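Heads up, this is only part of the complex; the chains shown haven't been moved.
Going in written order, the chains are labelled A and B, and every chain counts its residues from 1.
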Amino acid sequence: MAAEIAKLGHTALVTPNMEKSLWFFRDVIGLEEVDHQGDTVFLRAWGDWEHHTLSLTPGSEARVDHMAWRAKQASDVDLFAEQLKAQGTPIQWIEPGEEKGQGRAIRFRLPNGYPFEIYYDIEKPKAPEDKKSRLKNNVYRPSNGIAPRRIDHVNVWTSNPGEVHQWLSDNMGFKMRESVRLSNGFVAGGWMSVTPLVHDIGVMLDPKGQSSRLHHLAYYMDNVTDILRAADILREYNIPLEMGGPGRHGISQAFFLYVKDPGSGHRLELFSGGYLIFDPDWEPIEWSEQELDSGLIWYGPQGSMEDTTPC
Amino acid sequence: MAAEIAKLGHTALVTPNMEKSLWFFRDVIGLEEVDHQGDTVFLRAWGDWEHHTLSLTPGSEARVDHMAWRAKQASDVDLFAEQLKAQGTPIQWIEPGEEKGQGRAIRFRLPNGYPFEIYYDIEKPKAPEDKKSRLKNNVYRPSNGIAPRRIDHVNVWTSNPGEVHQWLSDNMGFKMRESVRLSNGFVAGGWMSVTPLVHDIGVMLDPKGQSSRLHHLAYYMDNVTDILRAADILREYNIPLEMGGPGRHGISQAFFLYVKDPGSGHRLELFSGGYLIFDPDWEPIEWSEQELDSGLIWYGPQGSMEDTTPC
């Protein structure tokens, strides 16, 4: 039986301006600072149960250290290790605690270069008493800044999305939910998931043709009005909104707001709405090039985003 | 390998006042009328892909004919049939088309009496051209009445919830997500799911001690403001709101509105928010009797609901 992925775990970002990135993610976005290890700071949203869903580490230049996926069972980590080795992908073992709060894990790169991690064991620390939610089924009291609820997905750029989609399907069990096919037959983007979310990962064509860049990481908010409040807060801080402001994608039906961490240039999406796929026989929705006008932006800002995010 | 349930499919309701029930579910709530078969009318929400998520059939008195669950694979229907027979539960085979749009299925009763159905094959008809959404990943244009997005869950009453929870866990793979334990140790309610939803089914203690009653069926709306708009619409139609209006549960964190179909007395919940559980090792949240004040109603109307719903 094949090893299975349960969910997106976290993204580990490297930033050349730690102070500014910490200010952005913790004080403006309102992620909670959970823990640290050396120079690395671990954060999570108020409704995240795991030890961290984001880590920030200072470094000479911005990059993604890894994007981490939680396996469905403890034994799946070993199983993935075997499968990947068999398939020719070199893996690196991460010992328990090497990444704080996390058990034994593997790291490896996809053929195109994305740095992935798979783990199962992870601590689920409670919130400190003064920040704890009075709701038993919640972690923190949402009290700080923009305050998204939880990590949602990652979105990455590459030079040949179709190949990456195939790899993710073959080796990690991701199912295609929606995709874009250009008139020349080339697959320019795909939104894939192992959960009922429309996407745990989006893999899209890099306009600069690079093989492996982060487009954005995304956190979820309960209501579209939370996104509008976020826009107001960001504008008050004079942090530019990508494309000018929020809107709704056709693809995924998400209500979105994009903003870049001013410390690192990494892009964050605040995301609400979307739809869930429970059908075991879901037929991927394929958008043609002609349909992209409503597919990309159902309503909202029409400009393209600057493609200056780091790898 | 055990047979698996993928999702809630539909509820089949019997109503003594077909005209009024149809007016309520189709014209007020805004479900789309998809098809009919004899006296039975099939409906679904604008974002439901399956042939129907609700059926209404005229009958001498209100009752639930069945609550239907979609299996994860075609072969799971047979597998469930075998397992249930082995376990001593009589099953009844439903032939393809016997319920319109649906393939071969089994019906059976839980030990306490809930009428369940398991199917896999189901038609996914497109919306008629004049009602079709311009979004490729959507079914209907939301154009009618209150217009919830999709079916969400069912909630049922019984005399010994703990036994039913165990049965659902052992025989259908439902996982406990949240539960209520009284001071005397008795489990008074449990919210269980096979999906990341907090509950696909809730099973609660019947205040009248009956073994098998529907508490409510629920449809999902994207935003809390959609629920408030629903409250306004229902009040304009002079349809009573249960408990007086919307509020937020602690358990499940759902923003809710309850209303009874004036034709049958069956209760409908309009539901927004809530949270998703992606953790494979989720530890059920147990609410004590003392914690129920914020568990049942985090904020909103405090009265209890009339327990006059049909079986």
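Convention: a residue touches a chain if its C-beta (ideal position, glycine included) is under 8 Å from a C-beta of that chain, and two chains touch if they have at least 3 such contacts.
On a predicted model such as this, the values are computed, not experimentally measured, just so you know.
The complex is a homo-oligomer: 2 chains are shown here, and the full assembly described by the structure file contains 4 identical copies.
Everything that follows uses one rule, which is that only the chains that are shown with their structure count from here on.
Averaged C-alpha coordinates give centres for subunit A and subunit B that are 32 Å from one another.
Only residues 6-7, 47, 49-50, 70, 72-73, 134-138, 149-150, 178, 195-198, 222-225, 250-253, 273, 275-276, 278-280, 285, 287, 291, 294-295, 298 of subunit B touch subunit A when the two sit together in their complex.
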